[in-house]
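First the structure, then my questions, so here it is.
A protein chain is absent from this complex, but the other protein chains hold their places.
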Amino acid sequence: MQGREALTRSEALAARIAALEDREAIRGLIANYGPLADAGNCAGAAALWVEDGIYEVGGFGVYRGRAAIQALLEGENHQALINGGAAHVLSPPVIDLNGDLATARTYSVVFRKSGDGWQAHRVSANMWHLVRIGAEWKVACRVNSLLDGSADARALIAGQPLPSD
Amino acid sequence: MQGREALTRSEALAARIAALEDREAIRGLIANYGPLADAGNCAGAAALWVEDGIYEVGGFGVYRGRAAIQALLEGENHQALINGGAAHVLSPPVIDLNGDLATARTYSVVFRKSGDGWQAHRVSANMWHLVRIGAEWKVACRVNSLLDGSADARALIAGQPLPSD
Partner (left out) sequence: MQGREALTRSEALAARIAALEDREAIRGLIANYGPLADAGNCAGAAALWVEDGIYEVGGFGVYRGRAAIQALLEGENHQALINGGAAHVLSPPVIDLNGDLATARTYSVVFRKSGDGWQAHRVSANMWHLVRIGAEWKVACRVNSLLDGSADARALIAGQPLPSD
């Protein structure tokens, strides 16, 4: 084997490894949201987004920028939820990689303490638009939509473009 | 290092990468079921199976072939479920790879809108038999069994052979 061939072969393997590492990083990024949100680390949760990232929350509104996302989590609704006992559980994502961009689709289920058990308080479709900045993946936009039978939520989980895209 | 040794070393690395890629593909395949089913993309959901694939659904029956699986999802029960608000959430799988074959065991939880929250309408054990065809993994057989205390469902999630195997 010539040096040139060995290098090419090695680069091809490295590219396959990098794609696997990207998927791991995206899984880790998404899996981190719940623990940060439930622990009340609001700045940490907001820092999963890029500085001007967007979080659209079904039934609440659209939050633009880390400060707005942090304020949402510091707000009365979220604080009452986590102080009463809650879990923001994200499902395994469907990841589509495209270079330094990616999308991921997940379900999210928010359980809250209720009586002698927990209630599934919110069950949503989520479309995550992700971007790699240097070695790190961040959330550019997360759209969350309640799975209450609405066509929007169903289109979102299917990975189809939203009318507003 | 001789060319031959470099090649062998490179092939060993490539085999390890391929196994990781297989696991990623299987995770993606399984994670795709819920979004397709909930979005009402019935042909897309059925296309996760091989042409003559089998889907055994606890409490419903055994559906053989893509057309039968698609018809199940297009049927009254499933359509009423997703139009009322539903999420078919699959847990992280336990994957056992064996060359071009694999099994995966998961939980599935079907949440449906009910009152001011969602109810866990079905909680099941699932055994997936998977096959690689070319570069693509497909479902050969998925057996779903309600975790209602029955011995069958418990054996299924444990990965033990069913009496009928």
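Think of it as A and B in the order they're written, each chain with its own count starting at 1.
Rule of thumb we're sticking to: a contact is a pair of C-beta atoms (placed from the backbone, for glycine too) under 8 Å apart; a residue touches a chain by one contact, two chains touch by 3 or more.
Remember, it's a predicted structure, so these values are computed and weren't measured experimentally.
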{"item": "Given B:Leu73, B:Ala87, B:Val109 or B:Cys141, the one touching the chain that is not displayed", "value": "B:Val109"}
{"item": "Residue among A:Ala86, A:Ala102 or A:Ile157 touching the omitted chain", "value": "A:Ala86"}
{"item": "Touch with the omitted chain, as defined above, among B:Ile17, B:Val50 or B:Ala71", "value": "B:Ile17"}
{"item": "Candidates A:Ala39, A:Val62 or A:Leu101 - the one touching the absent chain", "value": "A:Ala39"}
{"item": "Sites on chain B contacted by the missing partner chain, in the whole complex", "value": "1-2, 6, 9-10, 13, 16-17, 20, 23, 91-95, 105, 107, 109, 119-123, 125, 146-150, 154-155, 157-160"}
{"item": "Residues from chain A at the interface with the omitted partner, ascending", "value": "3-4, 6-7, 10, 13-14, 17, 20-21, 24, 27-28, 30-32, 34-36, 38-41, 82-87, 89-93, 111, 113, 117-120"}
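Note that in this section only the chains that are shown with their structure count from here on.
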{"item": "Chain centre separation (chain A, chain B; CA means) in Å", "value": "23"}
